[in-house]
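Here the complex is missing one protein chain, while the rest keep their positions.
Labels for the chains are A and B, by order of writing; each one numbers its residues from 1.
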Amino acid sequence: MSTRTLHSLATACGASLEGNAALAIRGPANLRDALADEISFCGAARFRAELERTRAGAVLLPRDMTVERKDLALLRCDDPSKAFSQVVALFAPQYQRPAPGVHPSAVLEAGCELGEGVSIGAQCHVGARVRIGARTILRAGVELGEGVQIGADCELYPRVVLYPGVQLGARCVVHAGAVLGSDGHGFEPTARGWVKIAQSGSVLIEDEVEIGANTTIDRARFGVTRIGRGTKIDNLVHIAHNVVIGENSMIIAQVGIAGSTRLGRGVVLGGQAGLAGHIDVGDGVRVGGQSGVTASVAAGQELWGTPARPIKQTLRTMAHANRAAKFEQRVQDLERRLAELAARCDAHTPSSKEQG
Amino acid sequence: MSTRTLHSLATACGASLEGNAALAIRGPANLRDALADEISFCGAARFRAELERTRAGAVLLPRDMTVERKDLALLRCDDPSKAFSQVVALFAPQYQRPAPGVHPSAVLEAGCELGEGVSIGAQCHVGARVRIGARTILRAGVELGEGVQIGADCELYPRVVLYPGVQLGARCVVHAGAVLGSDGHGFEPTARGWVKIAQSGSVLIEDEVEIGANTTIDRARFGVTRIGRGTKIDNLVHIAHNVVIGENSMIIAQVGIAGSTRLGRGVVLGGQAGLAGHIDVGDGVRVGGQSGVTASVAAGQELWGTPARPIKQTLRTMAHANRAAKFEQRVQDLERRLAELAARCDAHTPSSKEQG
Partner (left out) sequence: MSTRTLHSLATACGASLEGNAALAIRGPANLRDALADEISFCGAARFRAELERTRAGAVLLPRDMTVERKDLALLRCDDPSKAFSQVVALFAPQYQRPAPGVHPSAVLEAGCELGEGVSIGAQCHVGARVRIGARTILRAGVELGEGVQIGADCELYPRVVLYPGVQLGARCVVHAGAVLGSDGHGFEPTARGWVKIAQSGSVLIEDEVEIGANTTIDRARFGVTRIGRGTKIDNLVHIAHNVVIGENSMIIAQVGIAGSTRLGRGVVLGGQAGLAGHIDVGDGVRVGGQSGVTASVAAGQELWGTPARPIKQTLRTMAHANRAAKFEQRVQDLERRLAELAARCDAHTPSSKEQG
């Protein structure tokens, strides 16, 4: 891995440099692990202790942060976290922007329309009448079914599959192995077994959506399964037929959303959460990891647990459950003491019988 | 998207048309969202209110349902849901039946036998001695390992992988990215770490099974992992080595079934449920979403929760947990009242000591 001078890094991220401009930096690291030829960052005062101990050669930090040490090169900037990302990207092993054009091993069917600067990677298969917007990149082995439409400036990573008719907006990113437009899981029970219900809709992904590796989004029975603008979906998520997700929502890994459920804007679903079908989840709802949401949720709620409840309620119920052992002891004590007291009363007051 | 006349749609699904036969329909939609150039359906009397309000141009409905409105074209038929599926399919962006034959970019190893009308898509790789039944379709990029056997009239979607020796019956559907026949996860702990146990069996899929996108089914240690006729498996499901699933079962998305577990016929597993290894799940068992089944289950049971219990029992336990706060208050009240009563008794009866 090649090195870069501190001077070039400071320039790249717009920082003011205090220290040896010629220092050769091998890469980025966090404060705790960084070595003398690495650069790190300190974003907030609460990391001051780590800053004072770090063995890093240089550190990005806020313009006004004071530092006791004199042996550390300082790169002062407005937003150390953002500047660090820029530095990190300079060292990163990333897919490079390929030359525009179609790789000779790719197969294009009749009637495709490719925008300016489109790049189709090795072994892609592009179905008939597919339309791809300007500058969009297909990495190796992408499959686009007949009639797929993709906007400008998208990136589809290797082995992504879009079934026929799937529509993707502009500036979308789809990671390797994701499948969009597979049949919804719809079957009717009959005397001779499950009979397939035709899944004849499609999938509509709006602009600026990112979809994680090996995630699956099923086509609608009819109409579209729709993912709203700016929504970010992690790896191995399952989104069933006819689901609708609003803008700027966030779906963490391994979430499953059953058929026809609708999410509002800005919804956040924690990892491995599951949502029942045919429910409505309001704007801004936050659902904790592994929750099971079994009913519709009003906007703004924060839920956790299975079945998912307002998080305070779930925590209270859990706290009671954890106290249960002690609690059972208290009931046992009560039973004993009540029996003793009753015995004393029996000994010193006339019994019903005696009264009779 | 092209349009179709109401006349052509009524003919296609065998409905009697009351209304403008020349009306141009752009596509299907549900009653709530449909517009004047769309067709919808009303399957049951409980949707009558929506039927009276819909802005759809035409509606499929049962032969005997009365409608107040006069502005709506009606397509009367025996089974509106089924007829609607037929209509939907007419508009659908679907994979078309390809011409029989082998795409020039596909690679076939020695000794393959292809039935009549088989179609092998672009960039498929078909291992040695593979046998494929009549009219089966391989979409782009399918991998078939050595000795794979596939029945007639199957469809394998893009990027499906079948490891060597996997057997698929007739009329099966496997969605994109599914992997059948990967090694079971078997390792023995030893002083020098985990040592792999050879996974040398295979996978046997019976007729009319459907398998969802990115689902994985591991090969048996020996013998076969077997999926029974007519069973339908959703996306991102994991089925471990030596699992046996009976006929006509239904496995919803993201379920995981651990090694050597056996399911009977007609079992239904809700999304994200997990089954422990080496257990037996009887015919017709239904397991709710996210349940964790830790022990064998007799036929016909309906379970929910982790660990999974009969659903009524789980609901009762949950109800108690939710009442626990109130309940704790009752115990506190009892303790206070008992103490008061004891104090009163002390004041008015001779103490043990006094008696002594």
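Here, a contact is a pair of C-beta atoms (placed from the backbone, for glycine too) under 8 Å apart; a residue touches a chain by one contact, two chains touch by 3 or more.
The shown structure was predicted, so the numbers you read here are calculated from the model rather than taken from an experiment.
Novice: Out of B:H7, B:R32, B:R97 or B:R337, which touches the unshown chain?
Specialist: B:R337
Novice: Please pick, from A:G19, A:G57, A:G121 or A:G264, the residue that touches the omitted chain in the full complex.
Specialist: The missing chain is touched by A:G121.
Novice: Have a look at B:A134, B:I197, B:I279 or B:I311 and name the one touching the chain we're not showing.
Specialist: Counting the whole complex, the residue in contact with the absent chain is B:I197.
Novice: Given the full complex, what residues of chain B touch the hidden partner chain?
Specialist: Touch with the absent chain occurs at residues 105, 107, 123, 125, 141, 143, 145-147, 159, 161, 163-166, 177, 179, 182-183, 185, 187, 193-194, 196-198, 200-202, 214, 216, 218, 221-223, 236, 238, 240, 254, 256, 258, 272, 274, 276, 290, 292, 306-307, 316-317, 320-321, 323-324, 327, 330-331, 334, 337-338, 341, 344-345, 347-349.
Novice: Taking the full complex into account, what residues of chain A touch the chain not shown?
Specialist: These residues touch the chain not displayed: 27-30, 33, 84-86, 88-89, 91-96, 103, 105, 121-123, 139-141, 157-159, 173, 175-177, 208, 210, 212-214, 229-230, 232, 234-236, 247-248, 250, 252-254, 271-272, 289-290, 306, 318, 321-322, 324-325, 328, 331, 334-335, 338, 341-342, 345, 349-350.
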